[in-house]
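The structure's right below; bear with me while I get my questions together.
One chain of protein is taken out of this complex; the other chains stay put.
Just so it is clear, A and B label the chains in written order, and each chain counts residues from 1 on its own.
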Amino acid sequence: MNETGRTREMAAGGSNFIIENEVFQLYIAHACINILKMIFVAYYTVFKRFANMTFSTKEDYEGFAATMEKDDVKKKLAECDPEVERVRSCHRNDLENIPAFLVVGLLYALTNPGVDAVSLHFRVFTLCRIIHTVSYLLPLPQPSRFLGFSVGTLSMVSMAIQTLLMGKL
Amino acid sequence: MNETGRTREMAAGGSNFIIENEVFQLYIAHACINILKMIFVAYYTVFKRFANMTFSTKEDYEGFAATMEKDDVKKKLAECDPEVERVRSCHRNDLENIPAFLVVGLLYALTNPGVDAVSLHFRVFTLCRIIHTVSYLLPLPQPSRFLGFSVGTLSMVSMAIQTLLMGKL
Partner (left out) sequence: MNETGRTREMAAGGSNFIIENEVFQLYIAHACINILKMIFVAYYTVFKRFANMTFSTKEDYEGFAATMEKDDVKKKLAECDPEVERVRSCHRNDLENIPAFLVVGLLYALTNPGVDAVSLHFRVFTLCRIIHTVSYLLPLPQPSRFLGFSVGTLSMVSMAIQTLLMGKL
């Protein structure tokens, strides 16, 4: 494709040159995997709630556990189910890390640090989040979850500092 | 505008060609509506806290409820107000969904899937989040909140899988 053709395509489609860029293909793949992993944890919470018949509100019990006695509902609403809370804690840790990665990963990719550097940072982060989730949900003995969390954030810190140096306050 | 003029504009403004793109206009509108809806829930939490005089820290009671007796403050800090907790749970569900949508929606739009497909996914997601919020805050009987949550996430899963296919690990 000649230069003018490429320019026309960029002006028309707005993004083909982005989609064809290898660094962006890496970003897209890792962003989607992390988002799908996070949605899996959300669904897993719902699964655990139905498996243990433990819900968060009165209308949930009325809608999904209509035969449960009122006293049992009151008791369940006052308590916390440790299995459900474990999945929710895992999910909250995702919320503390994945949305930040989705932005800092994109900005880091935009600074043109080279495919190898991007690939390394993204793979470390994604692998760490998977280790964190598996360690939390099974659970595995510590420090597996701690390493998943801390190495993943270090990958983010590295990307954020390198990107910050390209910025201007 | 001729090709060179458009290129110069892109190089100068950096984004007019993005703003003029119909798919991006859809993205911008849905992104902002979801963000504003989420900020509304944040303000509604503050409103409920002041309406019920239920705060989360000692300095809040000192600053906003100076006349309240110390024993009442201690009691309030140890308990949870169910109305405030309801708004916070609604907000947390937003946090689990909206930031992920903001990124996956943008990436999906970048894969050029056509205006109709983008419009369908975005409208389903936004409508579902509004249904979820209304169902949680009023509250409406289940499964209205459950449908709002699950159909909204399915729209995200569909976008994430389609986008993932354009990526490269």
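Operating definition for what follows: contacts are C-beta pairs under 8 Å (C-beta built on N, C-alpha and C of every residue); 3 or more make two chains touch, one makes a residue touch a chain.
Just so you know, these numbers come straight off a predicted model, no measurement behind them.
In the complete assembly, the contact with the undisplayed chain comes from A:Leu95, out of A:Leu36, A:Met53, A:Leu77 or A:Leu95.
Summarising the interface, chain B meets the missing chain with residues 4, 7-8, 10-11, 13-16, 18-19, 22, 25-33, 35-36, 38-39, 42-43, 46, 56-57, 59-60, 62-64, 91, 95, 98-99, 102-103, 106. For chain A, the residues touching the chain absent from view are 3, 6-7, 10, 17-18, 21, 23-24, 86, 89, 95-97, 99-100, 103-104, 107, 109-112, 139-143, 145-146, 150, 153, 156-157, 160-161, 163-164, 166-169.
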